[in-house]
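Take a look at the structure below.
Note that this is a trimmed complex: some chains were dropped, and none of the rest were shifted.
For clarity, chains are labelled A, B, C and D in written order, and residue numbers in each chain start from 1.
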Amino acid sequence: MSNSEARNVANPSTLSATVAGADILPSAEPRGPKPRRRFSRRNIFIYGTLLLVSIYYLLPLYVMVVTSLKGMPEIRLGNIFSPPMEVTFQPWVKAWSEACTGLNCDGLSRGFWNSVQILVPSVILSIAIASVNGYALANWKFKGAETFFTILIFGAFIPYQVMLYPIVILLREMGLYGSLWGLVLVHMVFGMPINTLLFRNYFTSVPEELFKAARVDGAGFWGIYFKIMLPMSLPIFVVAIIIQVTGIWNDFLFGVVYTKPENYPMTVQLNNIVNSVQGVKEYNVNMAATILTGLVPLIVYFISGKLFVRGIAAGAVKG
Amino acid sequence: TDLEVTHWWTSGGEAAAVAEFASAFDATGNKWVDGAIAGGGSTARPIMISRITGGDPMGATQFNHGRQAEELVEAGLMRDLTDLAESEGWADAVAAPSLLESCTLDGKIYCVPVNIHSWQWLWLSNKAFEDAGLDVPTTWDEFVAAAPALRDAGKIPLAMGGQAWQRGGAFNVLMTAIGGKELVMKVYDEKDAEVAAGPEIAKVFQAAADAREMSQGSNVQDWNQATNMVIQDEAGGQIMGDWAQGEFQVAGEVAGEDYTCLPGLGVNEIISTDGDAFYFPVMDDEEQSAAQEELASVMFNAGTQVAFNLKKGSLPIRKDVDLNAANDCMKKGLAILDQGNTVTSVNQLVSPDTNTQIEGLMTEFFSDMNMTAEDAQARFADIIANAD
Amino acid sequence: MSSIEIKDLDLAFGAVKVLEKLNIDVPEGEFLVLLGPSGCGKSTLLNCIAGLLDVTGGQIFIDGKNVTWEEPKDRGIGMVFQSYALYPQMTVRGNLAFGLKNAGLPKAEIEKRIARAAEILQIEPLLDRKPAALSGGQRQRVAIGRALVRDVDVFLFDEPLSNLDAKLRSELRVEIKRLHQQLKNTMVYVTHDQIEALTLADRIAVMRGGIVQQLDDPTTIYNKPTNLFVAGFIGSPAMSFLDGKIEEKDGQKIFIANGIDVAMDGYDGYVPNADGRDMILGVRPEHVGLHEDPSTGIQGVVDIDEPMGSDSLIWITVGNQRLSVRTAAGLGFKPGQPVGITFDITKASLFDKDGGQRL
Amino acid sequence: MSQTSRPFQLFRNINAKIASIPMILTASVVFLGGTIWTIVYSFTNSKLLPRREFVGFDQYERLWSTNRWIVSIENLLIYGILSLIFSLIIGFLLAALLDQKIRFEDTFRTILLYPFALSFIVTGLVWQWILNPDLGVQSIVRGLGWESFTFDPLYNADIVIYGILIAGLWQGTGLVMCLMLAGLRGIDEDIWKAARVDGIPMWKTYLFIVIPMMRPVFITTLVIIASGIVRLYDLVVAQTGGGPGIASEVPAKYVYDFMFQAQNLGQGFAASTMMLLSVAIIIIPWAYLEFGGKKRG
């Protein structure tokens, strides 16, 4: 385009357009990365929303922590959101080792080891069984397997309360009632549906050819499970462990119904502390006890957050 | 021998009382293994029943007087204490025959009653009325009349917890106080639906509606939180059993000075012989069985009874005990007991099923201002008609 | 003796019959390729041979032994998969050793076999790497190695090269061919790539819908496909098909279509009489002559010129039909240009349109 | 001799069958057996202990004429539907936000997920407290000078179920978010690119393209949420105990209370049976679609 032509064309409207453009970009020509404002509307919206939501989600935790650090008088006066004026760890000490239920005044500490004792075999056993189930369902389909699996999924919907009685009878007939193993068995049974589902979906997503190759290589049911499948299923194991740890650690009903006082898990103590009202409710102790009880699953979460999403992706999405 | 004892006594006064049993039992060379489960009977009972039917029973367990354990006894799961009772002469020592009767099935004794609890008390905060510039009322009607003034003073007239048993209980107290013993027996023992639908019960429902009105704004669940409102002088009063006494005691309040108690709501001085009892599931182990008998014996023992009931705020089940240490309110109760102004507890008269239905109805009634007394009465009559 | 003998094999998934009354004999040392479009049952057949699927009916013999109900490991087979199927958490050495350890072989023997396989496949430097650290071609080589160490007589390959890019594919193809020449054991190889089939096979079984359409050596399959399906499936660029009828003129049988007439003299097969049946004439692009002078032979118009490096594929429109011609590269035919075409009828194929059989 | 005939079917994959015994036993003895047992005894007048005195449909008649049961069912429906809708919507929106290649994704995700680690008892307790008009939000706002502000969902029979919903969502949406996030990550990148080239706005891409593609995730999520809803119990007990009055009763609590509190097993079993029945009505068609209709390759 020649100069003269350009001048001809340069009517007021294009002129104003160029001026407006020059305002924003002195060099006129877009070059290199598109300029992005740090505080674009989009970013403000995204981070703003997330921040608000985070506050909503953190609020209860904040209330719990703050309250657990206050003394009772302060709680009675102030509001639950205000930070403690005088930080005291007494509620924590009390919750852990002094709070009374009935005649026992040793707080949560009594239940902690019981919970661990229940947790470890229950988690190991239930996951071991569920993973084998999932593996058998995914790779060794036999007649009727799907039917049992459907019943299992049905079981996921059965309220625990409904099954309380039949299981009392079952355990009695098996002679396991009241023993730790009885409880472990119950956790295994009720953890089975959802974990089996996850493992089944996960193993289904493992390429079938891998399984076939192992069979040609002469590995049997267990050989393939232990040597091929197990080593490659870390993410789903993490998910199952998290779900089971959370469920079993937080369980109150089974722990109290199917064991004896000497085996009562921590949640029973928590229930006792929270529900034993001695005059006024000691909110600070309750909160401290609550946090202490939730600590184990929370820690498991914080440690394994990333693997959780990965595992969920593998176990829940495909299927 | 270690003996596990389960119960749901976990509040301050209760726990102190249990400690008395425990130390007395420990003194016999055995060991009390405490199996407290907080949250009241509704939390604890399923656990106890499961344990017993699951074939792994505890050494002894608390139940309320009445029909809660009936079937367990029928199923042969409970220990027969008749021999022990005869050798120790329980029948002669017991304060009211009905106490032992409720432990008896087919002429055999299966439990140890450990206290007498009566429901029919109104607990009033002296300070609250003072603040409102009123005299402490002496009857239910005065109390109702004082309610508006209390409100104006920023107090809640009647403290009431949200749990079903508290509401059902309060209703039954009103019935006993306003309608009298006869009416209670007609309705609950004879299960006369016509009476239940009749004008006398209508009066009771009217009173309940008043109570409902007065209890607006007491946002607590547990009974002792409600009691605490009275102790803190935030509420004018509370209808609650004599166990509330324990809370006042723990809080260091003095009967007559800081608080006032009105048995039978000051209207009709009758008290019921509710109470707790301990059952002893059948156990295979010889030693344990022996320990069970020892515990039963310890619980019935006069000395333990005094120590226990003083702490618990309930009345002892023996008439041959001396309660010098008893406070004002307890003495009132003992006096009524002496006069024989007692009524059988509702728990003993109706099945837990019916009881739960009544409690359910009252829970609804007390929290739903839109439910008229008439509607509620109609449903009540229906429940009585189908009661067993 | 037959190395693999398949008798009346039936296989159904529930109600869906995938293979029906299938019979194949594979002589010892033969390289048999199963070729066919996706979903025709090739993998299913291979899995039956390997024992990874339970047959619904029929029998399978390997080395004369009835293995119909044997476990895969006891059949004396090695198998290589499309996705390599290497055990991701084991090193290459571990992958190779896994089957041998399962078989309980002594350590020294395992070492020996791995060393031999690694040498043959030139994967010695990779032995201590994990599969994730290998390229596609290397992975496939390890997968072959895993079959190799098993020291079996029969190798089964399920589309081993189809996950690789064109370049690697042709390289590994040569290696597999060489491996076969070296080991001389029976191989059954599944593919849907006909170039692989033609280059590798001693015999090719062309399958469709669970049925073997033709089982023959590559040359026969290429030159005398039994039916339209085989003709169209084999050959790249593909055979062109012309619709027409046979007519007789001066005692000569002539294939006549819209604008085309081709004398069928010298056709290698039976030319039916002029009975009005619809016929299809198949000619391969390399058997068509292309002339710049439109008056030579039949006249057509250039449609597209596809240069393929060494030669070009020219698409011609004749009448309302299209055919492709293979010429040397760079002759510079332009779209729209009129040309003349001639057919080498001795290498053409005539099909009955109804049924599609070659005559 | 090699086998020439078909071996006995039962012994094929024998190890797989042996390994599945725990599952088979659990499914058949515990879940199926327990269910049948429950159904059988729901026709009896069992009180504290199961007794085989059959009374026909008496328990069911009584069940459906009980106000509390009706309220429970209504509550469960309200809670269930709202909780399904909200947890799916909120979970998805949060997942979509987290999927915008943002910074601190891990932090945000952990914050959103942590409530899932807590038990319902804890959740109920904390929220009971926050929603308590004398201690929580209401008193704070009033303290700020807005005296007439009322926010007491747990003490207002009309809205108490929403108070429970708030806590339920707080606890559960994190997991839903995680599931959705995993689903979003599984969507082919090319789809996004194609949508951008087509000039389709982000929200439309989500609504019309991505969400329909996430069907499997939604199904898994649905199963997980729904199973939680049916079993809703602890949260209610911890937060309101079913109150005020019976305003926040739920079926699972009805079952429990009648079995152990009222000592009327028959009635409890009848209620259980109704719950199981409704679950079966949902599950069986689903299972049929999942396993019956199509065969996986």
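Keep this in mind: a residue touches a chain if its C-beta (ideal position, glycine included) is under 8 Å from a C-beta of that chain, and two chains touch if they have at least 3 such contacts.
Predicted model only: the values in this text are computed from it and were never measured.
Trainee: Only one of each chain type is drawn here, so how many copies of each does the whole complex have?
Mentor: Written as a formula over the shown labels, the complex is A x1, B x1, C x2, D x1.
To be clear about the criterion, only the chains that are shown with their structure count from here on.
Trainee: By the touch rule set out at the top, what is the minimum number of steps from subunit B to subunit C?
Mentor: 2
Trainee: So which has more C-beta pairs touching, A-B or A-C?
Mentor: Output for the comparison: A-B.
Trainee: Just by CA atoms, which chain is the most central one?
Mentor: D
Trainee: Name the chain whose C-alpha centroid is most distant from the C-alpha centroid of subunit C.
Mentor: Ranked by distance of C-alpha centres from subunit C, the top chain is B.
Trainee: Go ahead and note the Å separation of the Cα centroids belonging to subunit C and subunit D.
Mentor: Here the centre of subunit D sits 54 Å away from the centre of subunit C.
Trainee: Can you give the whole-Å distance between the Cα centres of subunit A and subunit B?
Mentor: 43
Trainee: How many angstrom lie between the centres of subunit A and subunit D, each centre taken as the mean Cα position?
Mentor: 15
Trainee: Two or more other chains in contact with one residue: find those residues in subunit A.
Mentor: Where subunit A meets two or more other chains at a single residue, that happens at 164-165, 169, 271, 274.
Trainee: Can you pull out the residues of subunit D that are in contact with at least two other chains?
Mentor: 12, 256, 259
Trainee: Using the touch definition up top, name the residues of subunit D that touch subunit A in the complex.
Mentor: 9, 12-13, 15-17, 19-20, 22-24, 26-35, 37-38, 50, 94, 97-98, 100, 102, 106, 108-123, 125-127, 129-130, 135-136, 139-140, 143, 170, 174, 178-179, 181-183, 185-186, 216-217, 220-221, 223-224, 226-227, 230-231, 233-234, 251-253, 255-256, 259, 265, 272, 275-276, 279-280, 282-284, 287, 291, 296
Trainee: In their complex, what parts of subunit A are in touch with subunit D?
Mentor: It comes out as residues 46-47, 49-50, 53-54, 56-61, 63-64, 79-81, 129, 132-133, 135-137, 140, 142-143, 145-146, 148-167, 169-170, 188-189, 192, 194, 196-197, 201, 204, 220-222, 242, 246, 249-252, 267, 270-271, 274, 283, 286-287, 290, 293-294, 297-298, 300-302, 305-306, 308-310, 312-313, 316-319.
Trainee: Would you mind writing out the residues of subunit B in touch with subunit A in their complex?
Mentor: 4, 6-7, 9-12, 15, 18-19, 22, 32-40, 43, 46-47, 50-51, 53-56, 58, 222, 224-225, 228, 231, 247, 250-251
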